[in-house]
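As you look at this complex, bear in mind that one protein chain is not there, while each of the others sits in place.
The chains carry the letters A, B and C, assigned in the order they are written, with residues numbered from 1 in each.
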Amino acid sequence: MLGYAFMGKAHSNAFRKIAYMTWPPPLMPRLVAIAGRNEEAVRGAAERYGYERWTTDWHDIVSDPGITLFDNGGPNAVHAEPTIAAAQAGKHVVCEKPLGRDADESYEIWKAVAATGVKHLCAFNYRFVPAVRLARELIDAGELGEIRHFRGRYLQDWGDDPSLDTWRFHADEAGSGALGDLGAHVVDLARYLVGDLASVSALVKTFLPDRQVDDAIEAAVEFENGAVGTIESTRLALGRRNAFQWEINGSKGSLAFDMERLNELEVFRNGGRTRGFTRVLVSEADHPFWEFWWPPGHIIGWGDTFVNELHHLLRAIADDSEVAPHGATFEDGYRAAEVCDAIVRSGESGKREQLSYRS
Amino acid sequence: MLGYAFMGKAHSNAFRKIAYMTWPPPLMPRLVAIAGRNEEAVRGAAERYGYERWTTDWHDIVSDPGITLFDNGGPNAVHAEPTIAAAQAGKHVVCEKPLGRDADESYEIWKAVAATGVKHLCAFNYRFVPAVRLARELIDAGELGEIRHFRGRYLQDWGDDPSLDTWRFHADEAGSGALGDLGAHVVDLARYLVGDLASVSALVKTFLPDRQVDDAIEAAVEFENGAVGTIESTRLALGRRNAFQWEINGSKGSLAFDMERLNELEVFRNGGRTRGFTRVLVSEADHPFWEFWWPPGHIIGWGDTFVNELHHLLRAIADDSEVAPHGATFEDGYRAAEVCDAIVRSGESGKREQLSYRS
Amino acid sequence: MLGYAFMGKAHSNAFRKIAYMTWPPPLMPRLVAIAGRNEEAVRGAAERYGYERWTTDWHDIVSDPGITLFDNGGPNAVHAEPTIAAAQAGKHVVCEKPLGRDADESYEIWKAVAATGVKHLCAFNYRFVPAVRLARELIDAGELGEIRHFRGRYLQDWGDDPSLDTWRFHADEAGSGALGDLGAHVVDLARYLVGDLASVSALVKTFLPDRQVDDAIEAAVEFENGAVGTIESTRLALGRRNAFQWEINGSKGSLAFDMERLNELEVFRNGGRTRGFTRVLVSEADHPFWEFWWPPGHIIGWGDTFVNELHHLLRAIADDSEVAPHGATFEDGYRAAEVCDAIVRSGESGKREQLSYRS
Partner (left out) sequence: MLGYAFMGKAHSNAFRKIAYMTWPPPLMPRLVAIAGRNEEAVRGAAERYGYERWTTDWHDIVSDPGITLFDNGGPNAVHAEPTIAAAQAGKHVVCEKPLGRDADESYEIWKAVAATGVKHLCAFNYRFVPAVRLARELIDAGELGEIRHFRGRYLQDWGDDPSLDTWRFHADEAGSGALGDLGAHVVDLARYLVGDLASVSALVKTFLPDRQVDDAIEAAVEFENGAVGTIESTRLALGRRNAFQWEINGSKGSLAFDMERLNELEVFRNGGRTRGFTRVLVSEADHPFWEFWWPPGHIIGWGDTFVNELHHLLRAIADDSEVAPHGATFEDGYRAAEVCDAIVRSGESGKREQLSYRS
């Protein structure tokens, strides 16, 4: 594990829970080592989460032949080098999103890692919310018909404070602001649920005078399959704490979702006099991932989505099965970055930017 | 009254209800005459709604000196000529939205009518939803602080039927599709609540092969005051029947609204441990327009918003007071049309279109 | 019309709207006369609502052979005598709920009026909310299976003020407090949707020291068909303005409703992976009463339910058809009063009170 803060906690918790919540686990996680820059902090994290050892130099992890999976939960600026090194050392790799700070860096990571043949997962964990997987399954089964619209927005509100200073506000460390932090999630689910994007017509906005990165992005988008819609993200939507909301309209039905109520999926399908949006509590025995959890109606939390996600990766490693399509690969990470870059370009050029993807 | 269909019913009902729901009314409405092309239909409408006479030629109304208010509820293509003629004959005028089929026609109507000195109201009735007026009052009072975001979408779903054939699908009669029909409402409330728009980056989409007008529009927008957001409208969002939804985020609070629950306004303001969005049932004695209606909690319907609207116009006529800012004037109708035209241009050019308004 | 206050306004508005919203109306309402005790007020009401004349003595109305329908919207204490007199004079009668101040008075009204052969409607208007009628139709069609539970509560909050003084707080004029005012509505819909009650185990509570009538009632109830549940009403539920909420659970489905969102019905039926409560916006062409109203999704208000109700009565008069089962007859008014009396008795005795109904 690289990183001991927010994502370090989320991933460590997931590995520990996989050991008994998903039974039997595909592979039994062993928390070998954790790396981080601050010695006191990384030592504390090792003790807390039960890593066998800690280091302030990630090379120690990469060079350890006893480690088979490298999980990069560090800031965006340290995604590329350690992840590539770990893959080249033969370790399977997980990397937090966004994969790189821009499309070029993301492409480099993807190609370098893919060349090694290891499994790679870009940690777009929201694909592993049961309601999101159910949405995908409904769409795959044709229950929505032809998709006409996707409107997705990821709204948070903690950014409206000029005194805040984390790596997330430093252009060199983060690459971008609300775009890479939140917008990348919207782009990924748009791709996962609807398909690849064809163009973006976008604005990029920074409200606070001395902020280095964007506070919000707004985009009108087209998909390759003809669907149209909007993509937004902002850290300045007061009252929205983790409101990743999306809606999809198809020729046979619609879906709506809000991460603040992540156990629910709103589903509309044509019907008779009692048609309307159905609030599905996605917690039944026949719902995705629910074999790991509780009796129906006993909801899971945000942290539990990482259990679903990393279990998927362990299964892929154990069975040598594909991470795709349900897990985001580094190619998915790269493609999301292409869209994010196009949003930036469109914001600057004032033009609709067509998307093309490198292979 | 010109027109006996949907809007004819809505406006006639309003004039009849003003007579006793708003007591005493500023002016007592007298339903003198109704005009329409189909003789049998217009005769039936006159009998039904209680007009003293009917005609198949709107000139009969315009030339009647006993009529002081001309209400144009006809299709978009017959907005300009009768409305201008009525104003030039000294009658106050109401005209359904969109004012004209494009900005040029809207500008012509506005300037011609304004020159006569009569009162003019472009019937953007949603300004007269109590929750919308309350929103405006909260914003005017500074309770939201500086506005950062507006996201508005007007979603309906009746358009997904190739066999439909009304004037609303004929380019020459309607001017546009979801844009003028629904998008114009979004633009008007955006302007009413946030201010004038500065630019749009938009897509215009027609899904059905032989349809002459747009089925959907998607736009990323900037306001003159620096706020950014999205504007969308579509007639192909299955399950959304009249979902005019908007959200506004400011530096001190947020508002959210859905026309399908038009008696409610969601309000967020900073606070302590019990902060969150408050569902305000806008039906209290101290809420806008509520002196006309029922005890608290006894909600009003969509049709009742026209009572509020036309009462406002009668008050302006009776007192010779301004229709603006709460009523939409023909200038507001024109400005909305400029934004709609810019959306069309942006859709074609693939460029961000800056807005400029004629005076 | 007897009464010019809250219910006078609601009923007068309905008669005026029936004339053109329900087209053609079964009978064309003519507002002949209105009676009330306060001369100035009743004169004003006559002018406002368009009654041809007014009187301070209801006998003037009862003796007028030109009047065919007598609508009693006065306080509970003046329900019996004028209503009976009007029926005996051959007029059809509408009487506001509760029919009498207790079961004895209600029985007397019912029997005296029924003996005359006129049409009689006890104005439980909530049967004429489209969502409530739809609920009844779903239950009648067996879509809920065997009914297991009814839980109904009518919550308001305006009663928590010792200085309030209306007839509604005077025991002799009102008969009871939250029980007859709100609880009677719950009892009526329980009967309309589930069937007659078999027993009640109840509490009657007055919170304010000097109040003559109850502030709240709480009851555990059994129905003749074996269903069980609760019935509550209170005027001291802060934040609930007109929250008449009920839920029904059957062996095949469930329904839930809230009067503050009267255009919506929540429907659950067994299904596959997307089962859940469906929010049905009851505003479609194939929904009850919707032929009178607007396009789908354009909601109606509380006042509009009276249009649906009184239209039903006019239809029954015009066609000599039955008011029952969808309209509440005076027998329904009497039966609701029996349940209310049993609640009072149970509150006093501390025992489960079995119900029996006089024929």
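A few points about this structure:
Here, contacts are C-beta pairs under 8 Å (C-beta built on N, C-alpha and C of every residue); 3 or more make two chains touch, one makes a residue touch a chain.
Computed from a prediction, not measured in an experiment: that's the story for all the values here.
Screening A:13, A:68, A:88 or A:251 against the full complex identifies A:13 as the residue touching the chain left out. The residue touching the chain not shown here, chosen from C:79, C:148 or C:279, is C:148. Of the listed positions C:107, C:154 or C:268, the one in contact with the omitted chain in the full complex is C:268. Looking at C:236, C:281, C:328 or C:344, the residue that reaches the missing chain in the full complex is C:236. Seen from chain A, the chain kept out of the figure touches residues 6, 10, 12-13, 16-17, 19-21, 23, 48-50, 156, 158, 240-243, 259-263, 281, 283, 293-304. Taking the whole complex into account, chain C touches the unshown chain at residues 148-149, 151, 153, 155, 157, 160, 201-203, 205, 207, 216, 218-222, 226, 228-230, 232, 234, 236-240, 247, 249-254, 268, 270, 275-277, 346, 350-352. For chain B, the residues in touch with the chain missing from this view are 134, 138, 265, 267, 269, 273-281, 284, 286-287.
The rule we apply is simple: only the chains that are shown with their structure count from here on.
If you average the CA atoms of chain B and of chain C, the two centres end up 36 Å from each other.
Spacing of chain A relative to chain C, judged by their CA centroids, is 54 angstrom.
Touching two or more other chains at once are residues 275-277 of chain A.
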